[in-house]
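Entry: subunit A
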Amino acid sequence: MSNFFVSSIGKKFVMSVTGMFLILFLIVHLTVNSMIIIDDTGALFNKAAHFMATNPIIKIIEPILAIGVILHILFASLITLQNQLKRDINYPGLRRYKKYDTCASTNWQSRNMYILGTVILTFLVIHLINFFWKIRYTGSPLLEQPTILSSEIKNVYALVTTRFTTWWYVLIYVIGAVALGLHLYHGVWSAFQTLGWSNRKWRKILNVIGVIISVILGGGFAFIPLFVFIKSII
Partner candidate 1 sequence: MKLTLKIWRQNSPKEKGAFKTYILDDASQDMTFLEMLDALNEKLIAENEDPVAFDHDCREGICGSCGMIINGRPHGPGKEITTCQLNMKAFKDGDTIVIEPWRAKPFPVIKDLIVDRSAFDKIMEAGGFINTDVGSAPEANTYPIKTHKAEEAFEAASCIGCGACVAACKNSSAMLFVAAKVSQYALLPQGKVESLQRAWNMIMKMDELGFGSCTNTGACEAECPKGISLAHIARLNNEFIKSGFNKLFADKH
Partner candidate 2 sequence: MIELNSKIPEGPLADKWTNHKNSLKLVSPANKKKIEIIVVGTGIAGASAAASLGELGYKVKSFCYQDSARRAHSVAAQGGINAAKNYRNDNDSDYRLFYDMIKGGDFRAREANVYRCAELSNNVIDQLTAQGVPFAREYGGTLATRSFGGVQVSRTFYAQGQTGQQVLLGTYASLKRQIAKGNVTMYPRRQMLDIVVKDGRAQGIICRNLLNGNIEKYSAHAVVLATGGYGTIYFLSTLAVNSSGSAAYTAYKKGAFLANPSFIQIHPTSIPQLNPYQSKLTLMSESLRNDGRVWVPKEKGDKRNPLDIPINERDYFLERRYPAYGNLVPRDVSSRAIKERCDAGYGVGSTGYAVYLDFSDAIKEQGIKAIKSKYGNLFDLYQKITGENPYEQPMKIYPAGHYTMGGLWVDYNLMTTIPGLFAIGEANFSDHGANRLGASSLLQGCTDGYFILPYTISDYLADKINIKPLSLDDPEFQKSEKEVMDRIDRLMNIKGKTTPLTFHKELGKIMWNYAGMVRNEQGLKQGLKEVSELEEQFYKDLKITGSKHNINQTLERALRVADSFEMARLILHDALNRKESCGAHFREEYQTEDGEPLRNDEEFMYVAAWEYTGEDKEPILHKEELKYEFVKPTQRSYK
């Protein structure tokens, strides 16, 4: 079995399982975020954020999530690096004719999952520094603004809505969300394919599901900052 995770399919298995797990997390995350739109007093969102921060189950899942993210990134890097080495190098002087490309028969995002992943990772770091880190560790005056709820609950809503009044900050989020959408466009079906849970019929269905998930998650995460920003300027 130890060989399993060294093998090409074993590594992909890790990508697939962690990827699926991350999708589940994103769905929960987006559900929480959508409270920002539903309730403009912020109470609902703050309550949800408080619940997520204090719930013991979430506490347990959090490190698993972190490990998932790290594994996903590590294995992606490993696979990409190894795959890069399998090509071309044996042909001294051979330059590929760019004008023509085999890849015309495949879609762009499937060939550039690692680049899309890198964009998402960059975004994730920015995102964590600005929210997660502040809420959890360093704190921010915005978080202490009074809410209509009990004083125990931090005003995450204030932090979020204030952050999203800066246009370039919103832009970063939109780029991150689009990258995520494209990543999932290929990733969802690919995760099932790698586990072998696909055939001719399910490939079509999974592709549709993939598109739906990528539109909802990518679109959703792009929409919220835009919504806040637009609301702030009108």
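How were these picked? Simply put, all candidates are chains of the complex that A comes from, given by their letters.
As a working rule, a residue touches a chain if its C-beta (ideal position, glycine included) is under 8 Å from a C-beta of that chain, and two chains touch if they have at least 3 such contacts; residues count from 1.
This is a predicted model, so every value here is computed, not measured.
Picking from 1 or 2, the partner of subunit A by touch in this complex is candidate 1.
On subunit A, the positions that touch candidate 1 within their shared complex are 1, 3-4, 6-13, 79, 82-83, 85-94, 96-97, 99-107, 110-111, 113, 186, 189-190, 193-200, 203.
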